[in-house]
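Shown here: the complex without one of its protein chains, the others still in place.
Which chain is which? They are A and B, in the order written, and residues in each are numbered from 1.
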Amino acid sequence: MPATRRRVGLFVTCLVDLFRPTVGFAAAALLERAGCEVAVPAAQVCCGQPAYNSGDRADTEAIARDVIALFEPFDATVAPSGSCAGMIKCHYPALFAGDSEWEPRAQRLAERTFELVSFLVDECGVDAVEARHRGKVTYHDSCSSLREMGVRAQPRRLLGSIDGLELAELSAPDVCCGFGGTFCVKYPDISGRMVADKAKDIAATGADTVLAGDMGCLLNIAGRLSREGSRVKARHVAEVLAGMDDRPAIGEPARGR
Amino acid sequence: MSGTGGREAILGSIRRSLGRGPLDETARAALDEKLAKPAPNIVPARTDISQDERIALFTSMAESVFATVERVSGAHAVPGAVADYLAGQNLPPSLVMAPDPALDDYPWADRPMLAIRRGAAEEADRVGVTGALMGFAETGTLMMASGPDHPSTLNFLPETHVVVLPAERIGGAYEEGWAKLRADGEGATGAGFMPRTVNLVTGPSRTADIEQTITLGAHGPRRLHIVIVDGDAP
Partner (left out) sequence: METTSRAFVANAREGLQDADLQRSLARFQGGFQVKRVEAAKRLPEFEALRDQARAIKDHTLAHLDHYLERFEEQVTAAGGSVHWCQTPADARRVILSLCQDAGARTVTKSKSMIAEEMELNPFLEEHGIEPVETDLGEYVVQLADERPSHIIAPAVHKTKDQVADLFHEKHTPLGRTRRLDRVEELVEEAREVLRPRYLAADAGITGANFLIAETGSSAVVTNEGNADLTQILPRVHIVIATLEKVVPTLEDATTIMRVLARSATGQEFSTYTTVSTGPRRPGDADGPDAYHVVLLDNGRSRMLGSEFRDVLRCIKCGACMNHCPVYGTVGGHAYGWVYPGPVGAVLTPNLIGLEEARHLPNASSFCGRCEEVCPMRIPLPGLMRKLREQEFARRLSPAAVRNGIGAWAWLVRRPALYRLATGVGMRVLGILGRRRGRFTRLPLAGGWTAARDLPAPEGATFHALWRKGRRA
């Protein structure tokens, strides 16, 4: 653990903000337990991916400048999402290539931006969490976490430290669930088939819960499981790691209505 | 008929895209230097092994792609090995053989039952026998070069291809083959060292075009049998 407390800017992500605040609190708790000082800049909204992947370069750059200015004061920027962290880390510098002011600023922020679970393990030296979870879970690797942020072993390592938790791997944990941002609404037939295949793979593990590190995938997967009447729960991996898996899973009715 | 208009238009379009005119003499000379002295790039280390190990690797790699391999001791054993192989496959003892002088050194007369014709392959030929310039342990690959002593049809038309390969011709990586062709063709101008056809052959003909089921003998040989000859081979 670093000698001085690291000041971390938590990039909450718009999907966590809107759909699953629990994940934001879980992330903050995990970071604090790892010895970080957590700040949540109030003016943050989105990393700009919807515009970026729709080809709207001008809006993407405007949004990216706001994010850079907001998060550059911190020692590290951490997001409970490989996708949003990947946007900042892998794509912001390229957006401003050749811009004498913004390219170096984007580059500096990129170097200090991390996905939550890999940050805990690789940067903070966390190798176990104090949490309990009874049951069999499976883990879906989100494409950005896996391919842009190099997240694969870290969540498995921390899950392995949880008392009572059994991890059953998917047959194809690295295959896209079909979310893909705006892709899932632009090509619902294709996206629908992809998530149906993912749901089949999840069912075949016999797990009672599916975990992942990205809310986009989780909303997609949870929505499909719910459509199929499956009893498998979907949760963000941070909820389980932080011991916040006592509340309703994604898409589950609130208790005691 | 190949309108030079097309040539100049295409070269012009390439240069526009590259944002420059034709390369100057210095730049061309530097590129030509590389062409004149080609050097190997990364060569896999798997063939950095002894000759015995290379022969073993060649054999296991060739067998893994459905070739059959037999190792015999001495030139005198070759005709028998070929005859026995044909008998074992229920094939008639009749074959067409490359007019390769190196193959003359095997005592074919010891097996008078073998009916041997020398020349290119024809439609009716069922068995072809050839040598090979080299074998590469890297993937169990044979290198065969066309020429008066080795018509290429022998490698493809007959349904059974028997290759007689002296053990010392087994090398490591493909690059050794290019070096050998250049050395054999020394004195030839430009690329004159290249035979019309160089075949790198790794196992018998196969296809997986229907339901990804690997099936041998798609168009070329159904069987590739390699006789590795140790010792006093020609």
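Just so it is clear, a contact is a pair of C-beta atoms (placed from the backbone, for glycine too) under 8 Å apart; a residue touches a chain by one contact, two chains touch by 3 or more.
Here the structure is a predicted model, which means the values were calculated and not measured.
Chemist: Can you tell me which of A:Cys176, A:Leu211 or A:Val240 touches the chain that was removed from the display?
Modeler: From the options A:Cys176, A:Leu211 or A:Val240, the contact with the absent chain belongs to A:Cys176.
Chemist: Among B:Pro22, B:Gly74, B:Pro107 or B:Gly231, choose the residue that contacts the chain missing from this document, as touch is defined above.
Modeler: Per the contact definition at the top, the residue touching the missing chain is B:Pro22.
Chemist: Could you list which residues of chain B touch the chain missing from the display?
Modeler: 1-4, 6-7, 9-11, 13-19, 22-23, 27-28, 31-32, 34-35, 38-42, 44-46, 61, 64-65, 99, 119-121, 123, 138-139, 141, 146-148, 151-153, 155-157, 174-175, 178, 189-192, 194-213, 215, 217-221
Chemist: Considering the whole complex, not just the chains shown, which residues of chain A touch the missing one?
Modeler: Residues of chain A in contact with the hidden chain: 12, 16-26, 28-29, 40, 42-46, 48, 50-57, 59, 62-63, 66, 143-144, 147-148, 174-176, 178-197, 219-220, 222-224, 226-227, 234, 244, 248, 250-254, 257.
Methods note: only the chains that are shown with their structure count from here on.
Chemist: Distance-wise, how many Å sit between the C-alpha centres of chain A and chain B, to the nearest whole number?
Modeler: One centre to the other, that is 53 Å.
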